Structures are given as structure tokens and as C-alpha cells.
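Just one protein chain is left out here, and the rest sit where they should.
Chain nomenclature is as follows: A, B and C, assigned in order of appearance, with residue numbering initiated at 1 for each chain independently.
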Amino acid sequence: MKAVVYNGPRDVSVKDVPDAKIERPTDVLVKITSTNICGSDLHMYEGRTNFEKGRVFGHENLGKVVEIGSAVDRIKIGDMVCLPFNIGCGFCRNCESGLTAFCLTVNPDPKMAGAAYGFAGMGPFNGGQAEYLRVPYGDFNCLKLPEDALEKEDDYVMVSDIFPTGWHATELAGVQPSDSVVVYGAGPVGLMAAYSATLKNASQVMIVDRHPDRLRLAEQIGVIPIDDSKSDPVEQVLAMTNGRGADKGCECVGYQAHDPQGHEHPNMTMNNLVKSVKFTGGIGVVGIFLPQDPGGPDQLSKQGEIPFDMGLFWIKGQHIGTGQANVKDYNRQLRDLIHADKAKPSFIVSHRLPLDKASEAYQHFDARDDGWTKVVLKSSHTP
Amino acid sequence: MKAVVYNGPRDVSVKDVPDAKIERPTDVLVKITSTNICGSDLHMYEGRTNFEKGRVFGHENLGKVVEIGSAVDRIKIGDMVCLPFNIGCGFCRNCESGLTAFCLTVNPDPKMAGAAYGFAGMGPFNGGQAEYLRVPYGDFNCLKLPEDALEKEDDYVMVSDIFPTGWHATELAGVQPSDSVVVYGAGPVGLMAAYSATLKNASQVMIVDRHPDRLRLAEQIGVIPIDDSKSDPVEQVLAMTNGRGADKGCECVGYQAHDPQGHEHPNMTMNNLVKSVKFTGGIGVVGIFLPQDPGGPDQLSKQGEIPFDMGLFWIKGQHIGTGQANVKDYNRQLRDLIHADKAKPSFIVSHRLPLDKASEAYQHFDARDDGWTKVVLKSSHTP
Amino acid sequence: MKAVVYNGPRDVSVKDVPDAKIERPTDVLVKITSTNICGSDLHMYEGRTNFEKGRVFGHENLGKVVEIGSAVDRIKIGDMVCLPFNIGCGFCRNCESGLTAFCLTVNPDPKMAGAAYGFAGMGPFNGGQAEYLRVPYGDFNCLKLPEDALEKEDDYVMVSDIFPTGWHATELAGVQPSDSVVVYGAGPVGLMAAYSATLKNASQVMIVDRHPDRLRLAEQIGVIPIDDSKSDPVEQVLAMTNGRGADKGCECVGYQAHDPQGHEHPNMTMNNLVKSVKFTGGIGVVGIFLPQDPGGPDQLSKQGEIPFDMGLFWIKGQHIGTGQANVKDYNRQLRDLIHADKAKPSFIVSHRLPLDKASEAYQHFDARDDGWTKVVLKSSHTP
Partner (left out) sequence: MKAVVYNGPRDVSVKDVPDAKIERPTDVLVKITSTNICGSDLHMYEGRTNFEKGRVFGHENLGKVVEIGSAVDRIKIGDMVCLPFNIGCGFCRNCESGLTAFCLTVNPDPKMAGAAYGFAGMGPFNGGQAEYLRVPYGDFNCLKLPEDALEKEDDYVMVSDIFPTGWHATELAGVQPSDSVVVYGAGPVGLMAAYSATLKNASQVMIVDRHPDRLRLAEQIGVIPIDDSKSDPVEQVLAMTNGRGADKGCECVGYQAHDPQGHEHPNMTMNNLVKSVKFTGGIGVVGIFLPQDPGGPDQLSKQGEIPFDMGLFWIKGQHIGTGQANVKDYNRQLRDLIHADKAKPSFIVSHRLPLDKASEAYQHFDARDDGWTKVVLKSSHTP
């Protein structure tokens, strides 16, 4: 089958690879119809992780079930399903508690918890930027889609990762109706976090970025754009919140945070959040930070540390929640909002391209080229 | 009246100061009978804060009501009361939500939230290491004690601060029955955090310190002592938790954390906690960190920042809660446990001394002299 | 001053009564500008409670502060304020925990908890359907309104009771984004419950009633109207939820529930809710039920009991929360939503009348005359 293969830093291509297939009685085999390129793919694409050459990318996947293992009871051939980017077993201590992003079974590395399709450090699983995808523990991991699956495919595919991840940021921060919320980073996940805050009826949602296309998109969904290339974002947030700071904040950038001039400062968004959020406020961090970053800008960041404003954080009595989204905690709920026409996350999609165009899509998206906010690859679109 | 006055770094003395008195119709005047020296007094005592010379220390106070303002309805003359160290108004946005440590009314500094008796940066209020104490918003701030107040006075006085603060650490961390819990720091607050975890029926409670008297005390209440002067505490915690790490962790040291050789490393306990706590675990931080620390060991710490292991923290999907305890959230509950003989926090008291001996008590406590775990000053003990 | 006085069953009139005035240093005196007639006023109006003749009605009040007691610190003369219908002290065990509807201080009856303005069994306080209102513990009980107070007065006055009460129903039921929700009763509180569910982004909100004007209003805010005079509402709810039942349900009718023919069945809505809500679902009850109802239709109801479908309730593993709304838990939040143009509860207002017209307004509202959904009395409108 065809798949998007990593050849090395900033080099992917569509190649023939061995077919995905049923390996265990609990597996499900899915013919992929939509599969997104994610911001976290770029960390790997840029060579800033230990992602192995030859592996297949793609953890935001949707498609049609074409084969099921002998122990699969719920999922049927022909079902349209959306796959959470993290893979859980459903029966370990963490999965049982809904912490499916930290499954203790699926990742063979005993020092790690959690697995994902086509992801550095998250187990040996191939990605879904391909014609077919093997889904382990299919009854647990497949989200069945309703009869409008085809019609709203670009919405539902967002439920695999960025919509629940954005939602997770607001959950970690503790966003409640009427809150003021500031989001750092208006990439796809940041936009989804801001969108989630509006869906929860926050009174005021602000987003900090500097790319005009992203800020425009934010404005279209009723979010206040703050351009940090024009003035200090902290001061702007304080000015808009009577000097008190936002009730809640979301970090949607991660360790490659950089200033408008392009210099990396891994602590930039975290320290700005501490300053931008009120006393006793909450901060949700879904931007990725890594324990080691050999390509980091200085010694501290190479070992995964940041100069963090602990004093101010403590005096303000704030709290921080972090980590990958437990997609299954939210995906039924978000699917139902889409089905009921209460949410339409596909507003974010800028490009729908055939799988063949993956290489060029990666290039544009990585360069943050104007207008390339989100790419959906249509890998084999005849479901 | 007599009071413990700050004369400058490592210099306190008992002096005559103007009498505390009713100033507002909502005030209550309390004749102090027990008032503790707290570990956070030491930051001020050592001159590591901006505490003003001439001010009176003392935020862990208990006594008898001797006068009430004209608008006081609930509190009566003669009531034995325990005073939360933080002062709240009862009607601001934060007090209403139980966030009394972050009262928006009482502290005149518009950039701060929260006030306390005799505390650097927490408003102009005098402390209770004195004969009398003025309690603002007395109906809101006084905790009435039951008929066994005198008999259990050394227990109840702990409800003013260190018992709720230790309990708060376990709440911020999210300690549940059967959890394994590690506490860094076996000072009074750390011991109270460990004690709180045992009261919540944690399966396993570990505490990290190096002072033999403190570790002995921990052992007496069923807590596992870990001596970090003998071996790496992280490895010991991992060894005792099947390599997984503790479910929850508590920071009870703060910015003056130092290694067994006495060198300060403000990030030492935080980074050890991230390593000691499991994936998805919670960390509660009640040890004090300050936004500025002119006396800090290096440039970063002078500006209140620490090199924090953000990468590992994020990958593990942990969460951190911080800040001063909202004492009123817990003080009725803890008082009732003491009254019902279900808790006895006075196990921590090593010295009961008259107010006159304050200077020498500060000296010993500051030096961590063996056996000086907690001092109660009996300021005017004929209630 | 003029006030709406209860003369006996179905008889009110506007009379001269002694002026409201400051009685305690913590009081605030408010010149009332808007004051609503509430559905719960009707229980008293109809003589179905022990409300005393000669008392003044009115617990949904908004106005301007004209005088403050000597101990009042936060509220200033000239402030526009909205008053929660329940009166709390701010310092009892319940108020401290946010349970202000169950204040242990203000109601002199030791067997009751909670007080309200002009309300049977809720203390001696006069109501605000008058020119002036005395507000006890003014710093605690007044909600300050922003600069758009006059312009949005009909919205803000709903924050005194029915908007938070409707919101409370959804909180007690546990409504989450994407839930399906059924509300029994489309009176003002029921409509506010349904509206609250839509503000929380429920996927599907249904409301059961039989009055065409109310059902029309429901439809206008995106709620599905179910007419129980046309067919069995339980079957309709099941049909709209794939046979499973709604995720959550709200009771907004109370003990005077009656069938379309007008016969009272105090258990009707509760048993229908148990049947209409899914296994493990939640039910919030804000419709009033009384421990004694001498005018009830049968012996059971006279003693406050209903034949309740406990077997089905238990087998389904449902939960019920009840009681008057702790208005202060929600009123800042709802005020902020109105201020940010995210909520507009005044859609419910059908009539704006001068205080003088109170008698005729009560008559029409009690008769459920078509189009009389909600009356705001403009008692002295020159703030």
C-alpha cells in the first residue's frame, strides 16, 4: 500500500510499504479516507525527535472498517470510524480511569506510558497517512460515526486529535461558562482550544500569535486576536481584563516557542501565561515539551528544562495541568456536538489534498506559509 | 502590650508596642494564649524578605475574645477562637469562592491578593506573637472552639496554619484513600502533610529529609522516612513503588531548598518531585517560592525563576497546584477531627515557652537545632 | 412607602407601609427599580402556604443603593445592585461553603435553614415589590452591576432568581456540553433551565408543557417543545433519544403539578422524569415541594409525600439533587455573560408594568393567561 514515509529531516515521500493487516484477534483494519498533518508531525519532520527513518506518519485518522479480528464484538465491517491518536488497551489501570493517553499496556517501553500511531517515542505503531491502518483493540479504540459521516468528514476527522486536544487544554485549565480565557498559539490546536472555550460560553477568549492568516481565522470564530509581534501580549491581556489577568490560560505552542524574530525561548509562553493569568487561575498545557531536546538553543533546553517563573506562579496560587489529551474522554461528546450542528471544527481546514501531495503539503505547513493552517490528506477517498 | 518585634536579620526581641484594639465595627479583639513560630517566619527572620523592621511577628494564633465591634453578630466575648493565618473579607469574588488566601479586599497592594498577620507582603496587619490581636471581619475569620479548647489547645492552635497547610498540600496533589504519597521536607508543614495523607488513609506515605529528629517523628506517625543525605531520594521512592513513582507528591520546602551540604538549589525539590511521581500524578506545592529573592544563590533565583524539568513534567502528564492554604476551607473539618479524637497534630510540638523566650526560640528553630521541631509560645496564658 | 401587600388568597393590593430603613450597621438600603413576580409567589398568592396577611411580596429585586450602614465597606451609595432572592450572612457553616440558600444565621426558625425576601417560611424579611428594600449583610448580598445596568436592566433583574434557579437545575442534574436534556415545565424557571442548557451547549434540549405561548417561546431559543396535552411526554422523549432517554432532566413545576385536565398529581413530573432520563442520568429539582400541604389533593400530599417510583429510579442508578438555588454561586457568572452579550434572559419578559398594576398582574399571571409569561414591575423607575 502507499504511505507517507519519513526519510530524514524535512524529507518525506509517498512510498509503497507492506500492507497493514489484522495481527491480533482484537484488531480492526481501517481503509483510511481522511488523515491530517498535525503540528506535532512537524517536530518529527524537522528532525527534532528520535523518529526513525522509514516509519509512516499520521495520527489523525478516519476511515471505513474493512476487516475485523475474531474477538471484535462491537465494530462491524462497513462502519465509518474516527481513531483517537492515542492507542489504549482499555483494561490497564490508566485506561480504566480514562487516562488513555497513558496506557500502560501498549507501549513496549517500560519507562513510558501511552502510545500513538506514527509518533516518536510512542510505540512501534505505523501511522495512518497511508491507504490502510491497523487499529489495535478495535472495540475500544474506534469511535463509530453516524450517518452524516461522509458529509461532515472534515469535521469528524478533527475529533481524532486537535479538537479533543484543544478541548483538553480548556479542561486542564478549568474553563467555565463566563470565564475570560487566553490561548497562546493560534496554530490548529490553539485555534481548537479557543474554539472550545467559545463552545463552553466563555465571556472573552483571546489568542496570541503573529501569523495574520491564523489571527484572521480566530477573529472569524469570535475570538480576540492579539498580535505579539506588535506589542507585549501580557500587557494586552491585562489591559483587556481590568488589570487582573485572564481567568484561565492555555499553552498551545510547546518547546519550540520562539519570538517574532524567530529565536527559540522554550520558557516564553509558560512565563507569559503565569503573568497573563489571574491569581488562583488555571493553566492547561497541551503544547509539547520534551525531556531531551538535543537541538535546543541552550544547555538548559537540551536537557528539557526551562527557566520557569516559579515564584510568581506560587504567589499567585495558580495551577497547571499538562499532557496529551485522553481523546476518548471527549470524542463521543465532540462527535455529538458535530452531529447536532453545535460545532463545526472544519473551519480550520485550508487544504484538502490527495495523499500523493503529502511532501509538498509538509513543506508549506512547516514553513507556516500564509494560508496553510490545516491540511487534510484524502488518502483513498472512495469509502 | 508585649510583642515579638523584628529588629533586623536574625534579631527579634519582646518589646512594648501600642495595644491592639477594635478599629472597625466588624473587628474582634483576641487575648492571645498560644501562638506558634512558623517555618515561614524564618524566611523573614533571616532577612530574605522585605519584612519591615519594627513589625510584630506571628500568624499562628489562638486565644480568647475580649471585645467585639458593634457589627459583630456571631462571635461573643469569652469565645475561644483559632485564627486562620490569612485574613479574608468574606465578600469579595475570591472569598466567596473559598479562596480566602487570595482576598481581594484586605491587602492594600493592588497587585497582590491575600493578607496575613505579621507577614511580609501580606498587608499592614500586626502579628499575634503578642498579648492581644486585632482580628478584622471577626465573624468571618474566627473559628469557634468547642468546650475542650483548653485541654487540646496545642492541637487546635495547629489549625491556624500548619495543619490546614499540610492538608492543603494533599488536596492540591489530589490524595485519595490508598494512594502512595511522597512528601519532600519534614519540617512542621511537611510532617502535617504526611500526617494528613495518613488521615486520608493513603496506603503508603514517604517523607524526604535529613534531620534525624524530624525523620524519627515521621516514623512515629507511621510514615516511611527517607534520608536524602544517605542516598538519592528519587531512587528510593521509585524502589518503594515498583518503579512507577508515587501517586501523589507534596512540596513542603520552598525556595530555600538546599542539599545535605547546605548549598541552595531552588529547583531541587520540584525536579525531584517530577521524577518521584508517576505519570498522570499530582503535585501540591505549599513550600514558599518568591517572585524576587535578592539573596538567592544565582541570577535566575534572584528573579524568582528555577530551571524546571518541564519536558519530563509534560511527558508524564502531571499536574501542579500551588499557593497558600485557604485555611477556612479546612479548619472546621480539622477542628472537628481533633474534637472527635481522630487527629492529634500536637505530636509535633517540641517546646512550649513563654512569650519572653521568643528570641532564643527563634534562634534554635532557625538553626534546625536537634529536637526543635515546633515551638508554641504561651503569650498570656490565663484565659 | 408603597408596597404590594398580601391580603389573603388571590388578593393583593398596593398599600402604604412603613419605610424600609437601615437597622444594622451591615445593612444596605436599596431604592427598587425593577422587581419581578415569580411563579413561587403564586403558591403564596393562592393561599397554599402559611404566608401571613399584611406582608410584602417580592424576592426578585434590582435597584440603586441609597444608604449604607456604618460597617459596609464594599458597596457604595449610587451602586446599581441586583439582590439574590435568598439572604445569607456570609459567615455561617453553610454560607462559607457557598450554600447561601441554607444560611444558618438569618432565619430565626431553628428548624429551618435559609431566608428570603417576602417568602413564606423564609424569615421575617419584607419583599421588594415596594419602593425601598432593606438588604441585610449588604456587602455579602449585593451584586454590583456594570455600567450597562440601566440598558440591560430587564436582563440583570433575572439574575436575582429565575436565571440562577434555572441554571441551578442544570447544575444539580449535571448538564455537560453535548448532553440531551429534558425540562418539565415551561414556566419562567423551566424556560431559564432550558436556556441554561443551551448556553452550556447541550446537543438537544426538550421542554414539556401545554401552554402554547410558553412552548413558542421555547422554540424561539432553539428548544424542542413537547406538548403533553397531545401525547405522552415520556414516549416523545424516548422517541427523540433512540429509546435511551435524555442524559439529564430538570423538574421546574413542583408540588402543584397537574395534568392537562387540571387535576393535581404531585408525583407526576418526578415519575415522568425517572422514566424520561437514561440509566445513570441526573435529575435536578428546583420546582418547589413542601413538607405540609393542607390544600393538597389527597392524604399523602397533605403530609408532603408523593408516590415515587423508587424501584425504577434505583434500578436506573439515577441521582437527584434538589433545593433552592444558591444564587451567589452563579450570579457573578451570569451577570458577566449578560454583560458580554453571551446571554439575554429578558427574552422571557412579556409585561413591564408600574408597581400600581401589581394586583391585575398577579391575576393574569396566576391564571396562566396566554402571553403572560413574565412580569417586571417598575416600582420607582428614576434611578
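Things to note:
FYI, contacts are C-beta pairs under 8 Å (C-beta built on N, C-alpha and C of every residue); 3 or more make two chains touch, one makes a residue touch a chain.
These numbers come from a predicted model, not from an experiment.
For the options B:Met44, B:Val65, B:Leu145 or B:Leu199, the residue in contact with the chain missing from this view is B:Leu199. Touch with the chain that is not drawn comes from one residue among B:Glu52, B:Asp336 or B:Asp369, which is B:Asp336.
Only one of the listed residues, C:Thr26, C:Ser40 or C:Asn94, touches the absent chain: C:Asn94. Touching the chain that is not shown, out of C:Ile224, C:Ile288 or C:Val375: C:Ile288 (per the contact rule at the top). Residue positions on chain A in contact with the hidden chain: 24-26, 69-71, 73-74, 89-93, 96-98, 105, 139-140, 328, 332, in rising order. In the full complex, chain B touches the hidden chain at residues 176-178, 199-201, 203-204, 332-334, 336-337, 339-340, 342. Take chain C: the residues that touch the chain left off the picture are 94, 99, 101-102, 110, 112-114, 172, 243, 255, 266-267, 270-271, 279-280, 285, 288-293, 300, 304-324.
Here is the rule we use: only the chains that are shown with their structure count from here on.
Residues of chain A in contact with two or more other chains: none.
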